[in-house]
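Report on the structure given below.
A single protein chain has been removed from this complex, and every other one stays in its place.
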Amino acid sequence: MLPMLNLVILYFLFALSIFILPKAIKSQKGILIAFLQMAAFVWFVFKVPLVSANNSELLFLKWIPELGLNFEFLLDGLSLAFALLVTGVGVLVFLYAHSYMKSYDNTAKFFFFLLLFSGAMLGLVLSANLIQLFIFWELTTVLSFFLISFFNEKELARKAAFQSLVITFLGGLSLLAGIIVIGSAVDSYSINDWVAGADKIKSSSSYVPGLILILIGVFTKSAQFPFHFWLPGAMQAPAPVSAYLHSATMVKAGVFLLARLSPALGGTDEWTFIVPLFGVITMLVGSYFAITQTDLKAILAYTTINALGVLVLLLGIDTNLSIKAAVLFLFIHAFYKASLFMIAGFIEKKTGTREINELGGLIKSFPITSAIALLALLSMAGLPPMLGFLGKELIYEAKVQSPGFGSMIFIFGFISNVLMFAVSMKVLFKVFLGKAKKTYTVSRFKNTFFVIGPAILVLISLVIGIAPNLFGKWIIEPATNVIYASPVNVELALWHGFNQVLLLSIATVVLGSMLSYILIKYNRVEVLWQKFNTTVFPVNLPELFTKTIESFVAFSVSKTKILQHGYHRYYILSIIVFTAVLLWVQLFVTKGWQFEIPFTFKPFYISGLVFIIMLATLFSVITRSRIAAILSMGVTGYGMALIFLYYSAVDLAITQILSETLIVVMFMLILQRLPTFTKLSSKATKIRDLIVSIIFGTAMTLVTLKAINVNLSSPISEFFMQNSFQKAFGENVVNVILVDFRALDTLGEATVLVIAAVGVSVLLFSKKSKS
Amino acid sequence: MNIVALPLLIPFALAISLLLFRSPTIGRWVGPLGSFAIFIVSLYLFSNLQTNGILTLNMGGWDAPFGIVLVIDYLSALMLVVSSLILVVVSLFALRFLTDDIPLNRFYFFFFTLAMGMNGAFITGDVFNLYVWFEVMLISSFVLITMGKKKEQLEGGIKYLALNLIGSFLFLAGLGLLYGKTGTLNMAHLAEILRNDNQAVLMNTSGILFFVAFGIKAAIFPLYFWLPASYHTPNITITTLFAGLLTKVGVYTFIRFFTLFFVQDQPFWHNLLLITAGFTMVIGGMAAASYYETRRILSYHIISQIGYMIMGLGIFTPLAIAGAVFFTLHNMIAKTGAFVASGMIAKIKGTYQLKEIGGLYKDNPLLAVLFIIPAFALAGIPPLSGFFAKFMLIKAGFENGNYIITAVALLTGILTLYSMIKIWNEAFLKKQPDNQAGKVDVKLAWPDYLPLTILATASVLMGIFAASVFSYTMEAANQLIEPSHYINSVLKNKMP
Amino acid sequence: MNSIILQIASKYVRWLLVIFSVIILLRGHNAPGGGFIGGLLAGLSLAYKGFAFTPELLKTEMKVKPESFMGLGLMLIFISVWPGVFIKSAFMEGIWFTIPFPFTEGYKFGTPFLFDIGVFFTVIGVTVLFLFSLSNNKSWK
Partner (left out) sequence: MLSILVGVLYTAGVYMLLRRSILKFIIGIIFMSNATNLLVFISAGLVAGKPAFVNGATTNVSQLADPMPQALVLTAIVIGLGMAVFILALKYKYFEVTGTDDLDQLKQTDSQK
């Protein structure tokens, strides 16, 4: 099973090597990568027999097991289905990109990111550890950011890339939280453990919050309402990216996860309520807005939203029929949507526009392409003999038979299908058929790679549509089994009798044709409809998004200005207030004030000394003469020296005197060069500052008092006194502590002095004074 | 031979030699080579720790708790290794990016004293000694921040200095109270006394003083104001040096003190830590989002990320503390990387203003790659280092039931991403603005890329080898949560 | 502050102070004093001359730069760190030996003392450099 890991690693290595390819090969890198994809695809094809026998392969590598983080690669029906899509469509997309990107610079970057993305996507669908899956998930998010912003000098592209990044990143965070929350219920992030412990998860209290968090992640990635709006924006990306990421792979990552988690989390009331609800809304929103678009890629984007809605809806209904339909539709949609995106890119390249009102009659200039497009559109519309028809039938069946609020789903599904049919027809008639507005000349050979991708996809779609059984047995059934977690029999047939569902299909076609006829015939209807939309739905989500971000930034700016106002004093004030408040709180909480205050005036000369110091301090505070302030500050210092002296600290007293002298001298040195005091603060400020100071000062006093009264252990200094003479040969214990017991402190202290001295000299000696 | 003291003595010797010999050529060699020597010693000590367990050295031969003891446990060793890597990088960075107004050998003198103070703080096992090293580090940083002597540097320096000095005083006051109450300064001895005494809750007042003192150094809310006021003023080399190291020393002491000493009234401390952590994250992140100058964005960003580290401490499970340690290590590397990148951008474009620059993605793809790695690492995007740190913290938070703070941490991730993408969009993706079209870009030579390359590689490697980093941080956390091992190693020769 | 009295007095007082500071340093281990106090005193005594005359004069007169003082001091400190680790077991471990001195038991000399001398020189250098720097202005008289 190691090949699975190696395969993913190979993708990454290959991506890195793009930059060092020799020039001659470099220009063919698209084809080269297509071969790599092809090899991977074939490898997966060979795994089909294994999987269709309902077996699976698991590769387990320990990584950080304590965190529940291991490499678990799982190949079963579900992951194989997706892996085939990723690699299979990958082959065609890279061939297509090879031609498409020829006219741009820096294609190495493009192929690098696209291939990396391909590897990440493959890693994602093969992951059986949810954290590992999340890692790949985030990689796809980031890589899609780079790919969407490929035309980085266009502001729109940057905006769209940023938007999709933020939305999906937000969803990613939510997903991560959800995984962790649910993971803690079974103490594992392995999907197998989750499935095994499904009952435990569903009965735990973390189920609902975890489910919602995970669903948010799924919905952002798979562009579900109300997060769908990033997807049309992402059409700023080059066409291969749209074809690959935004139709076949990345947006399906959410669907994949939903399918993966379905056996572990699905089937509950919450699941069958929330998931279909958002699926239905998304489905309707997608088809409704698709119909009034005139940009070809925007139409495709909205129809993609519709399709994603359908997929989520089907997975949410959670019956064997609906899941079968979902798996089938997954392929159908990938086939026709990828080809349509490629064709859209082709058209834009050749005609210079994507506006469908400016196009028309392309069948005359590009007959082959148009034929392919025709088939793809038929599939999208759900007409026979395409695979799309099969899918639509099955979906109708699933909807009709869905439990719960089935009838509602059924009605909305019908509306949505009518709209989809109309959109397909509108595109078909406006772009490919009808009157040609312009003729384009094309050289035949250059287009090969442009056309080959869509052609193959459509062909597959056609072939499977006619003879679906093998495909159903080999691919659809194993995947369905995994999702449904019990065996499901998949029998597919193009024609399955004249029944209720067929009637529905006919009704869809009839209504859809009428709608598209009106739209094509009367342009004014479309314009009016657009106007109607803008008045009825005035909220433009992308704009809302931008506005939200902007107003948040504005909010941040204003708040930051308030906090970081620049007034130095208030910074100090806030720190002091914070400290004082915490201190008082603690003093109250620990009842530190209850013990006696040893308030004595003995010995009286010390009291006198203290009194003098206080007076000096006070004088220094209030005086308006600078020299007086400094000198009284000196008095405070000398007074303290006397206190030290009285309380048996001779060295300390001497040091205090000398350093105080030094400081006063320094002050005097620069004093005459500094301005005199001026009255700067108002009275109110002074009073406020005074109150704060007193609060802080009293807190410190109480703290000190407390300290004197608490003694938890006898001090270690007795050791010093006992050993100072015997072992360190010194009578002055203080000095012995300084130079021997705690010499390291003194070393640091000397260093501080040296740094300060050198620093002062650096500051004040200057060859060229800059200002 | 017990060489635990070498991380201290090497920078000390180097600083002395730079004081005595003042030729710039010597500085040019001594700087990077000396830093590299520290790095090697740190690595050696780390490997030694893995085989021999906690390393201790009684300075002066006086047994703990009487003399000063140097201790290297996992936390110290990890901090040492990563910080000395940062030293190497910054010493290389300085060679190319220091401007003429700062003499190279002077810079390296303060650089090494800073390193000495920082290493001392990491390895000392004595609270007063810690204070001394803090001061060594601080005064070095004071000098460094004002070295260019430009107006805004002096201004930033004054704010930086004033607020940090208050922190120092509170620290010292807390120390005095601690000694007054317990009669010892040795960390292990203190921990032993405080853990076995039910009166120890009375220590909370000194705890507050430490909280504020370290809070100022680590720049947490509401004590962080000095950081954004000053970090963007000095030469980018100096900012980078500070950004990677200084606040993290504060975080280190936070972790050390609040796991060893103040464990009696846990709900109070942990709530206090969590509340401040939440505000720190959000306010820092918001402020980072509101600027258009790379250094300011990144400065606020430091604050925001400090919140995560404090949050890990506040959750106080082994996983959370391991997460905090992991986050700190990752952040030192990635944050330094981001600052180095901003310095490179500024060297090319001549400004830090995002609105005046652009087009670097096209012109300098190498720089783009080197920038985006630390940027995404900071945003916590897997599989880079930041993801694992964040994952550990979030997992710990959810499992411990701290839902609110964890949600805040998650959402702050968006702010981080936003500010990183802003730099990316503006400096790299956007075209050079038209009004700046005439400007000529400075070409960078290969040594200019070297520091950032080292850091980006380190960040990637930290992600790839997350498993081993994780086990180290887990070791560190276990040692911190259950400090009896620490206490016993230090006090092995304690006299009766 | 260019007073004649100060200038004349400085000649004698200064040297007295320096000698006094050395004594303080030497007896520091057993009586109040030591490297810090001695260094500060010596530094102030040098500064005293600066006050009496001008710092510029002192600067030119002083043959040794204050930075060299600091360097020397730190160097001594650094040297005193090492014997302990080689002879005994730990950095900074005190190594003592007795210098025979007539009529007494002998004078005990050890690395902690060397350390203290280092501090002494360092503090002298620092003090002098402080004063130099802060008085580094032409308007200073």
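Labels A, B and C are assigned to the chains in the order they are written; within every chain, residues are numbered from 1.
By definition in this document, contacts are C-beta pairs under 8 Å (C-beta built on N, C-alpha and C of every residue); 3 or more make two chains touch, one makes a residue touch a chain.
Worth saying up front: this structure is predicted, and the values here are computed from it rather than measured.
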Chain not shown, its touching partners among those shown: A, B, C
Hidden partner chain, touching residue among A:217, A:360 or A:759: A:759
Per the touch definition above, residue among A:96, A:302 or A:720 touching the missing chain: A:720
Selected residue (touches chain absent from view) among A:49, A:367, A:487 or A:697: A:697
Interface residues of chain B (partner: the chain not displayed): 128, 132, 135, 139, 142-143, 146, 149, 151-152, 154-159, 161-162, 165-166, 168-169, 172-173, 175-177, 179-181, 183, 185, 228-230, 232-233, 290-293, 353
Those residues of chain C which, in the complete complex, touch the missing chain: 30-32, 36, 126, 130, 133-134
For chain A, the residues touching the chain missing from this view: 557, 561, 564-569, 572-573, 576, 599-601, 603, 606-607, 610, 613-614, 617-618, 620-621, 626, 629-630, 633, 636-637, 640, 643-644, 646-652, 655-656, 659, 662-663, 666-667, 670-671, 673-675, 677-678, 680-681, 689-690, 692-694, 696-698, 700-701, 704-705, 707-708, 715-718, 720-722, 724-726, 731-734, 737-738, 742, 745-746, 749, 752-753, 755-757, 759-760, 763-764, 769, 771
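In this section, only the chains that are shown with their structure count from here on.
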Where chain A and chain B are represented by their mean Cα positions, the distance between them in whole Å: 26
Chain A and chain C, separation of their C-alpha mean positions in angstrom: 63
Centroid spacing, where centroids are CA-atom means, of chain B and chain C in whole angstrom: 37
Residues of chain C touching at least two other chains: 67, 70, 74, 81, 92, 94
Contacts with 2+ other chains: residues of chain B: 12, 15, 19, 59-60
Residues of chain B that touch chain C when the two form their complex: 1-2, 5, 9, 12-13, 15-16, 19-20, 57-61
Contact footprint of chain C on chain A as seen in their complex: 650-651, 654-655, 658-659, 661-662, 665-666, 669-670, 672-673, 728-732, 735-736, 738-740, 743-744, 746-747, 750-751, 753-754, 756-758, 760-761, 763-765
Interface residues, chain A side, partner chain B - complex: 63-64, 66-67, 69, 106, 109, 131, 134-135, 138-139, 142, 149, 152-153, 158, 162, 165-166, 169-170, 173-174, 176-177, 180-181, 184, 549, 552-553, 555-557, 559-560, 563-564, 566, 568, 571-572, 574-576, 578-579, 582-583, 586-587, 589-590, 592, 700, 703-704, 706-708, 710-717, 719-720, 740-745, 747-749, 751-752, 754-756, 758-759, 762-763, 766, 769-771
